[in-house]
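All protein chains but one are shown at their positions in the complex.
Per-chain numbering from 1; labels A, B and C assigned in written order.
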Amino acid sequence: MENIIPNSDQLIITRLGPACFNSPLKLSTIDGDNIANYVDDDDKVLFDINLKNLREAIVGKSDIPAFELAGPRDKLFFDPAKSKAAIVTCGGLCPGLNNVIRSLVMTLHYNYGLRNILGIPYGYRGLVPGLGPEPINLTPDFVKQIHERGGSVLASSRGQRDVGQIVDFLVSNRIDILFTIGGDGTQKGAFAIFQEIQKRNLPISIIGVPKTIDNDIAFVEKTFGLETAFSVAGEAIRSAHVEAVGAPHGVGIVKVMGRHCGYIAANAALAMNEVNFVLIPEIAFDLEGPKGLFALLEKRLAEKDHAVIVIAEGAGQNHLEAVAETDGSGNKKLGDIGLFMTAAIKTHFLKIKTEVSVKYIDPSYMVRSVPANSHDAIFCMQLAQNAVHAAMAGKTGLIIGTWHNHFTHVPMSLSVGNVKRLDPEEPLWLSVIEATGQPFMIKNA
Amino acid sequence: MENIIPNSDQLIITRLGPACFNSPLKLSTIDGDNIANYVDDDDKVLFDINLKNLREAIVGKSDIPAFELAGPRDKLFFDPAKSKAAIVTCGGLCPGLNNVIRSLVMTLHYNYGLRNILGIPYGYRGLVPGLGPEPINLTPDFVKQIHERGGSVLASSRGQRDVGQIVDFLVSNRIDILFTIGGDGTQKGAFAIFQEIQKRNLPISIIGVPKTIDNDIAFVEKTFGLETAFSVAGEAIRSAHVEAVGAPHGVGIVKVMGRHCGYIAANAALAMNEVNFVLIPEIAFDLEGPKGLFALLEKRLAEKDHAVIVIAEGAGQNHLEAVAETDGSGNKKLGDIGLFMTAAIKTHFLKIKTEVSVKYIDPSYMVRSVPANSHDAIFCMQLAQNAVHAAMAGKTGLIIGTWHNHFTHVPMSLSVGNVKRLDPEEPLWLSVIEATGQPFMIKNA
Amino acid sequence: MENIIPNSDQLIITRLGPACFNSPLKLSTIDGDNIANYVDDDDKVLFDINLKNLREAIVGKSDIPAFELAGPRDKLFFDPAKSKAAIVTCGGLCPGLNNVIRSLVMTLHYNYGLRNILGIPYGYRGLVPGLGPEPINLTPDFVKQIHERGGSVLASSRGQRDVGQIVDFLVSNRIDILFTIGGDGTQKGAFAIFQEIQKRNLPISIIGVPKTIDNDIAFVEKTFGLETAFSVAGEAIRSAHVEAVGAPHGVGIVKVMGRHCGYIAANAALAMNEVNFVLIPEIAFDLEGPKGLFALLEKRLAEKDHAVIVIAEGAGQNHLEAVAETDGSGNKKLGDIGLFMTAAIKTHFLKIKTEVSVKYIDPSYMVRSVPANSHDAIFCMQLAQNAVHAAMAGKTGLIIGTWHNHFTHVPMSLSVGNVKRLDPEEPLWLSVIEATGQPFMIKNA
Partner (left out) sequence: MENIIPNSDQLIITRLGPACFNSPLKLSTIDGDNIANYVDDDDKVLFDINLKNLREAIVGKSDIPAFELAGPRDKLFFDPAKSKAAIVTCGGLCPGLNNVIRSLVMTLHYNYGLRNILGIPYGYRGLVPGLGPEPINLTPDFVKQIHERGGSVLASSRGQRDVGQIVDFLVSNRIDILFTIGGDGTQKGAFAIFQEIQKRNLPISIIGVPKTIDNDIAFVEKTFGLETAFSVAGEAIRSAHVEAVGAPHGVGIVKVMGRHCGYIAANAALAMNEVNFVLIPEIAFDLEGPKGLFALLEKRLAEKDHAVIVIAEGAGQNHLEAVAETDGSGNKKLGDIGLFMTAAIKTHFLKIKTEVSVKYIDPSYMVRSVPANSHDAIFCMQLAQNAVHAAMAGKTGLIIGTWHNHFTHVPMSLSVGNVKRLDPEEPLWLSVIEATGQPFMIKNA
C-alpha cells in the first residue's frame, strides 16, 4: 500500500519520561482471565504482512519494521487528578469530528478521572491569545449528544499559526496534553508544536488524531469519515444514474472529494454499482483520441444509451488551466474538474453532432457535513480511546493510526509531509476495474 | 390560495359520450353498508370553503363554483375488455413518476381488467412515429417494483411535438386513453391534443396527471413530488447549517427548485428549523441599503455568527443580467441565483472588510431523482386510481387535482397557461415569517 | 368522514373575556399588500364541503355548521409582557412532540415576547405538587435542537390526576395558559381542568394540541405523527415482504398501532405497495370458512407463494380471549393480535398439512420514538403557532385541529369522548381495496 518502507528506527515513539502512576483502568496482565490486558510497548504490528517478503527479510537478516501497538498502558506519565487536556479541530469538516471530541472527553473523564478538559474554538486560531473566542470547558454533559450532529462543536478554521505563541498558550493555560484533530496540514502544525516543546524541554504531550475525509495520511491505513463519505457520495451517484437513464443519451457526472487520492471515488463507485468510469488523481487520462475518454463514452452511449462518471476533485488537473490560488491552509486550490468535464463533454458531442444530456452533481458539502455513520462512529470512538491511552502514558509526537486492522502509534516525524496515494496496483483498484469494465489506462500511448 | 375565482361554467368537464358499460368494481350506491359508493357527477367540492364568503354569495345569489369530485363511476364509456391505454411522462424528473405509472397499470389491469397498456418512451417524442424507440408493453410484472426507484421507467424528454402527428399515432395504434404525466408545458400539449381530437371527433380520452415538483399548477392544491422534494432539500439545509456553524462568520446558502413559485423553499425552510432567510420568486428583495439583505445578514452574523439562506431558483432574477436562453420545453432559462448570491455576499463582506465564509449547496438533481417518500407514494397511487376512474368513465380534457383535500377533476382549459403562485398572505408564508423572523419585506421602500 | 354532524352551537368557542391588547405581530387587515392578515372570528371553515349537500341545506334552510378558523388575532386577551405559559405532554410517545414543544416556545418567545414558559415533566403527574420533579424553565436555547430527537424532552406519563390539585397548581404558579399535548384521554383531562377553571371563574386558558399517532381524535382531520408513523411502519412492511419472498410459502405479518382505528395500517399498506391483506379494528373478519382469511391466504400462497398481512393492534379482538387489564391511562389493554395471528396461521397450515413460514414483526416502539419527518415537522410547527395564537387571544377549552386542510378551533366539549373511526366507505379505504385486491368483507355471511 505504501511504496516507502520505513525502517525500525523511524517507527520509534517519543516518550516524555518515565511513567510512574498506576493506571486506574484495572486491566489485567494475564491471558485467559476474561479481563483485557494492558498493552506492552513491545507489542508491535508488522509493517509487511506477506510471508514471502518476511522470509526474504529473515534470510537477508534485514530489519523487520513494525508499528508500536496502541492501547492502554499499565503505567501513566500523567497524574489524572492533576492533569489538563485540550482538544482542537482544524481544517475542513469531516463526519465524525464530534464523535472523536465526545469520546476523548468521555474516556478522559470516566476512565481516567481527568477533570480539566478545554475545547479550543476555531482551530489553531483559538490557540493564539486574542485571535479566537475563549476555550470551552468540555464536560460529559456538554458532549453527550454532540455525536448526533455533523460538523464540529468546536468549529474549525484553516491555516497555520505561530508555533511559539501556541506553546506559550499551552504553558500559560497549564495544558498537559493537546489533541490535534486534523489532516496532514494540521499534523504538520502539531509536529512543529511538538518540536518547539522538545526544544523547550516541556512535559507536554501532543497527540494527533488524523482527520482527512480523503484518506490521504501516510502510514495510516484508513481515516475516519471516509466510510460515511463514500456512503453519502453513493447517494449522489444513484441520482446521477437515475438522471442518466431518464433522458436520451444521458450522462451523469459526480464529483467527489479527493485532492490527491482517489479513495472516496473508488469506494463510492464500488458501493453504488452503476458507475462506468472512475477518474482519480493518481491516474492521468486523455480526453481526445481513439483511447481517450470521449471515445469510450461515445461507445458506451451507443451501446447502452447512458453513462455515469465519478471524478475525484483532484483528477485530470492537467486538463485545466493552472489556478494559482491557495486556500487558507496553503493547499493549492484546484480548478473545478467537474464543471470542466461537464462543459467538455457537451462541447465534444456538439462537435460530433450527437445528442447528449449531461447532468452534473457536486455533493461535497452534503457529504462532509453529515454525522458519522455507525462504522465511523465506532472507529472514531476507538481512535479517541487510543489517543487518550497514548497521551496518559506520556507518549508524544505521534498520531493514532491503523495498520492491518490494529490501532498503532505512528511518529509524526514519519507521517507528516508524505501523502498517501491509491496504488493502481492495489486490490481496491482492481475491484474498480473489474466492476466498471473501464480499461487500466485511458490513454492513447 | 388562488386570486382568480372561476365560475361554474369554467369547471364543467367534457365527456366523450354516454357511459354504457357497467363498472366491474362492484361498489355500492347506498351509505352504511361498509362498501364504498360510486361517485356521482353531482358530487362537487366547493371552490371557496369560507362560510363568510359563502353567505355573501348566497345573499348576492351569485354562482357557487365547485369542482367535480374524482372517483369511480358506476357506468363506463370504455369497454375494458377492448380498450387500450397509453402512458407518457414528459419534462424533468420528479419523485413519484414511477409510482404513478405503476398504479395506472395496476388499476387498469387488476381493477378494470384492461389488458393493453403502452408505455411511451422519452416523452412526446415517443408519440411521433420514427422519433423515439417503440412503445413498451406495460404489465403488472413489468411495473411491480419500479416505484422503488427514482426517475421514470419510461424516461422523459422536453419539448412540444406536432399535435397532428401525435393524434395520428394514437389513431393508428388504436389508443383509447392517453395519460399525460407532466407539468404545465406538458398539459398545454395535452390540451392541444385534446382539442385536435375534438376537432376530429374521436372517442379518445386525454387525462393529465399534473407533475411539477414546484407545485405550480393552477387550480391544483398540491402536486406529487413536492413533499419528497422538500424533505430531501431539508437535508441540504441541515448541511448548510452545519457548515455555517462550523466556520467563523459562516453563511450557508441552499438553492432549491421553484422557477416561479416558492413552495419548495418555504416548506423546506419550515421542515428544517435552521433557516434565517427564505427568498422566493413571488417576493422581490433588495440586496443593498439599510433594509436590504446584506444589512440583515450583517446584523445576524454580528449577533449569532452564522446564517442560513434558502433561495428558490427563480428568486431575485432582477439581480441577474437577463439570460435569453430557453430550455427544450420553451422555459426561459434562469440565471443561477445561487452562484450569484454566493459571489455577491463574498464581495459585499470583502468590501466592508468583514470575514465571511460562504458555502453554497445546489442539491437539485439529488432532490428530484429520489424515489417518492411514503406520503407521495400514497398520493401518486390515489392520483393514478382517480385518473383511471375518470378515463374509464369517458371523461376527457381534464387533469386530476386536489382541492381542500379531495381529489377533483380540473378542466385543462381552466388550468393550462395559468401558473400558481405562493400568496405572501397565505398561512404558509406567515409560518415562514414567524419561524425565521425575517421581515415581510426585504425592501428599502 | 364523521357520521355525526355537529350543529353550529356545538362549534362555538369559549373566550376568557374581551381582548384588549394589540397584537405585536404587526400583520395586516387588507388584502393585496403582501402582508398576512389577522384572522377574524367570523372566518369559518364549512363542515361539509359537498355542493350537493350544501344545496339541500340551503333549500331546507338548515343550519350550516362551520369551524372557527385558527390563526393570529389582532387583539390579545393576555398581555405578553406579564403572562406565563406551561406545557405538558401526556400519554405514549409520538413523533413530533419535541417539535410542538419547540415551536410553542419559539412562537411565544420570539413572536409574542412572552418570557415565562414552564415545561411540566412526566405528564399530568408533574402538575400535582410533590409527585413529579420541578417544572423546567423553557427558553429558546433549551429547545433549539430538541426537534432533532424523538420522544419528549419533558417526558410523559399516563393516567389522570386530581383536577382540583392541578388547578391549584396553575393558580399558585401563576400560570395563565396551559398547553396540553396528548390524545383523547389527555384532552378529557384538559376538558375537566377547563371546567374546573370555569367553575372557579379564573382567567386561565387551556389549549389542547391533539397528539395521537392513531389519528383517532374526533372532528380533527389529521393528527401529527401519523405521517411519520406510517412511513416508518412501511419499513417494517418492506422487511416482512422480503422475508415472505425469501422462504417457501412465506407469510410476513406486521402489527402496527391503531387501537380503535386503522389509519396507520391503511396508510402504511398504501405507502408500501406489497401488502395483500389489511386488517383494521373498524371491520370484523372471519378466520375460518370459505370466505375467511385462511382460505384467502391459502389461495394467495398457492398462486404467488408469499403473502404480507398488515394488522392494526385493535383489529380482530373478538378472536382473542378478552383481557381485562387496563393501562395507566384507563385504556383497555388489548391482547396481542399479532402474536395470536402468527400462531393461528401456523396452526391452520399445520392442520391442512401445508408448509408455511411465518415471520412476525412488531415495530411499534421503533415507529413512535423517531423524530418527526419533514411533513410532520411542518405540521407540528403550524399546530403550535396556531395554539399560541388561540391562547393569546384568550380562547380556551379548545383543541387545534385541521379540517379540509385548514387549521381550526375545535371545542373540547365536542371532541372529547368521541373517537374517530376510519369509515370503510371513505376514499382511503377504497384505495386500500383497489391496491391490495382484498374483498370488502372477509366474512362468510
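Before moving on, here are some points about what is shown:
Assume contacts are C-beta pairs under 8 Å (C-beta built on N, C-alpha and C of every residue); 3 or more make two chains touch, one makes a residue touch a chain.
Bear in mind the structure is a predicted one, so any value in this text is a computation, not a measurement.
Residue in contact with the omitted chain (choice from A:136, A:202, A:271 or A:320): A:271.
Checked against the full complex, the candidates A:5, A:20, A:36 or A:171 give a single residue touching the omitted chain, namely A:36. The chain that is not drawn here is touched, among residues C:34, C:53 or C:239, by C:239. Of the listed positions C:247, C:287 or C:320, the one in contact with the omitted chain in the full complex is C:247. By the touch criterion stated above, the residues of subunit A touching the omitted chain are 27-28, 31-37, 40, 42-46, 49-52, 54, 58, 64, 66, 69, 71-72, 102-103, 106-107, 110-111, 147, 221, 227, 230-231, 234, 267-268, 270-273, 283, 373-375, 377-378, 381-382, 385, 404-407, 424-427, 429-431, 433-435, 437, 440-441. Interface residues of subunit C with the unshown chain, by the touch rule above, are 93, 122, 125, 149-152, 155-157, 235-236, 238-240, 242-243, 245-248, 359-363, 365-366, 369-370. Contact residues of subunit B toward the unshown chain are 145, 148-149.
The working rule: only the chains that are shown with their structure count from here on.
When each chain is reduced to the average of its Cα atoms, A sits farthest from subunit B. Ranked by the number of C-beta pairs in contact, the top chain pair here is B-C.
In whole angstrom, the spacing between the mean C-alpha positions of subunit A and subunit B is 43. Separating the CA-averaged centres of subunit B and subunit C is a span of 28 Å. Shown for subunit A are the residues that touch two or more other chains, namely 149.
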